[in-house]
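Note sheet for the following structure.
With one protein chain withheld, the remaining protein chains of the complex are depicted in position.
To keep things simple, chains are lettered A and B as they appear, and every chain counts its residues starting from 1.
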Amino acid sequence: MNGESLWSIFVNAALVNNFVLAYFLGICPFLGVSAKLETAVRMGGAVMFVMLVSSVCAYGINLVLLAIGAPFLKLISFIVVIASTVQLVEMFIKKTSPTLFRALGIFLPLITTNCAILGLALFQTNKGYDFGQAIVYALGAGAGFALALILMAGVREKLELASMPNAVQGTAVALLVAGILSLAFMGFAGLGA
Amino acid sequence: MTETTQPARPPVWPMYRSLVGIGVLCAVLIVLVFDGTRPIIARNRAEALERAVFTVLPDATRRVTFALVDERRFEPVTNGSGSLLHAGFDADDRLVGVAVEAGGMGYADTISLLYGYSPAAETIVGMQVLTSKETPGLGDKIQTDEDFLANFAALDVKLDETGTTLRHRIETVKQGTKSEPWQIDGITGATISSEAIGDILAASSAYWVPLIRRRLEDLETGGIDAAP
Partner (left out) sequence: MPLPDLPPTTPTDEFVKGLWRENPVFVQVLGMCPVLAVSNSAVNALAMGLATTFVMLMSNLLVSSLRNFIPKQVRIASYILIIATFVTIVDYVIAAISLELYNALGAFISLIVVNCLILGRAEAFASKHGIGMAALDALGMGIGFTVALLCLGGVREILGSGSLFGVALFPEAFQPWVVMILPGGGFFTLAGWLLLINYLKERREAASVMLQETPE
C-alpha cells in the first residue's frame, strides 16, 4: 500500500516530522520531565520501548478490525489494548528485571496516556504501513522523541543558572526553548526525500 | 488498567456489571452515530472527489470510477479500493480524459495529487494537489503558484513506437528554462517540492499511460450504463 523506504520512514519520523517539535505530540512529558538530563534519558528510553510495543499492538488490532469490518472501534480498542498491554509489560519487567524496572518503571504508567503513543498508532494506520514499516516508524518516532527530550533537558539544565525575570521562569521559558528547537529541526526537512 | 489483581476483597460483580454496561452503552452510541453519518460522509467524499476530477479534467461533466482488474483491464465500480481511475465524460458521453491519483515523498511529508490525462491529446491536462504538508509560504507554492500550475495544462506524455514506455520522461527543470513540452518549469524557493511533483507525475504516468492507452475501449464504452 505504501512504498516508502525504511530509511526514509525512520529519518522522517525521527527528524523531519519529529513527534514533539513538529506534530506537538507528547508535550506534557516533554515539558514535565525535561528539567534534568538523567531523567530525560530514562524517559526517552521508556517512550521508545512503549512505542515499539504499542506499534505492534496497533498493527494487530487494525488487522482484526479490518477483518471483522468494524473501523469505528479503532480508537476505543487502540487506547484500551495499548494501555492494558503496557501495564502487563510493566508487571512482567517488574518480575523479571528489577534493574530495568527501576530505570523505566515509574515512567511507564505515565507514558500510557501520552498522546504520542496513540498518535503513533493512528498515524501508522492512516499511512497504511506494513509490519516492517510500522516497526521502523515506531523506532524513528521513539528516537526522535528521546532526542528532543534530551536536547531540551540539556538546554534547561544550563538555563537554571541564568537569571531572568520571574514572569519568564518555568513553562514560558521552556516553551521559548522548544520553539527555537522546533525551528532548528526544520532544517532537517528534505532529508527523507 | 482494571485493578483485578488486588485480593478479592472488593466485590467483583459490580465491576463486571459496570464495565459491561458502559461497554454496551458506548457500543450502541457509536454504532448509531456511525450508521447515521456514513451516507453523509460518503456523499461528502464523493462530492470532493468529483470537484477535484472536474478541476483536472476541465471539459468533463460526468465521472465514472474504474478499477484495474487483473492488472490488465478496467471495470466500472461504485465504491472500490486499490488502483482506481476516474474517467471523465462530457455532455455527449464522450471520454474527455482520465483522472489518476498519485502520491510520493515531498519536502516535509508525503504529497498526494490528482492529475488528468487526455488520451486524445496525449497530454496531461490538469493537476491538483490533494494533500501536502509543504512549508507554508515556500513549498506550498506548488498549490498556489499560477505559473507553476500552468505547466500542467499541456504536459507531453506521448508513448514511443512500442506503446509500452513514454517517449520522454517528465522532468522538472529550473524556473524559466523549460524548453520541451514534457518539462515542468520549477519554482525557485520550492525546488524540492516542485521536483517532487515532477517525480510523482513521471512515475505514475510511466505506469498508467501505457495501460490506459492499451485498454482505452474499456473506459470509452464502460461508462455509458454504469451509474456514477
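Everything below uses one rule, namely that a residue touches a chain if its C-beta (ideal position, glycine included) is under 8 Å from a C-beta of that chain, and two chains touch if they have at least 3 such contacts.
Keep in mind that what you see is a predicted model, and the values were worked out from it rather than measured.
Student: In the whole complex, not just what's shown, which of B:I22, B:A120 or B:A153 touches the removed chain?
Tutor: B:I22
Student: Touching the left-out chain: which of A:F10, A:F123, A:F145 or A:F188?
Tutor: A:F123
Student: Please output the residues of subunit B touching the missing chain, sorted low to high.
Tutor: Missing-chain contacts on subunit B: residues 1-4, 6, 10-11, 14-15, 18-19, 21-23, 26, 29-30, 33-34, 37-38, 40-41, 44-45, 48, 131, 135-138.
Student: What residues on subunit A make contact with the chain left out of this view?
Tutor: Output for subunit A: 21-28, 31, 72, 75-76, 79-80, 83, 113-115, 118-119, 122-123, 126, 166-168, 171-173, 175-176, 178-180, 182-183, 186.
Methods note: only the chains that are shown with their structure count from here on.
Student: Averaging only over C-alpha atoms, locate the centres of subunit A and subunit B and give their separation in whole Å.
Tutor: 30
Student: Any idea which subunit A residues touch subunit B in the complex?
Tutor: Spelled out, the residues of subunit A in touch with subunit B are 4, 8, 12, 16-17, 72-73, 76, 80, 83-84, 87, 127, 186, 189-190, 192-193.
Student: Per the contact definition, I'd like the list of subunit B residues that touch subunit A in the complex.
Tutor: Touch list, subunit B to subunit A: 1, 26, 30-31, 34, 105-110, 133, 135, 192, 196.
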